[in-house]
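Only one protein chain is missing from this complex, and each of the others stays in its spot.
Right, chain A next:
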Amino acid sequence: MEDLLGNAVEVVTVGDAAMTEAHEALVQASREAMLNASRHGGGTVSVYLEASDGQAEIFIKDRGPGFELGDVPADRLGIRESIIGRMKRHGGSAAILSTGDGTEVRLRLPAAAEHAEGKS
């Protein structure tokens, strides 16, 4: 990812959990968020993953100029579909917090979510 986009990405992980299909969706959603952070954000991209028996959370933070979700054209599906939609379909959630100092994407997947729904 760093080689692809030229931004530094610092990844910190805490804890461990068995991978499930829903976790795969979490990984894909965070990949999309990291690409966005590198492309449109700026500075070092910080990625924090915390996994436990109860849930998995990933936070992706950049130091770019920020944006309004409402200002994103309707035909751009990266955030709506690949991040928010994907997390919802797999029983998780996504929140995006953006200010002039940067953007943080917060992804959360409860452990029970893998039973909530199957494939997307």
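Just so we're on the same page, a residue touches a chain if its C-beta (ideal position, glycine included) is under 8 Å from a C-beta of that chain, and two chains touch if they have at least 3 such contacts; residues count from 1.
The criterion applied here is as follows: contacts and distances are computed from a predicted model.
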According to its UniProt record, what is the protein name of the omitted chain, chosen from "Pyruvate dehydrogenase subunit beta", "DNA-binding response regulator", "Ectoine/hydroxyectoine ABC transporter permease subunit EhuD" or "Ferredoxin"?
"DNA-binding response regulator"
Which chain A residues touch the hidden chain?
8, 10, 12-15, 44, 46, 48, 50, 52, 59, 61, 101, 104
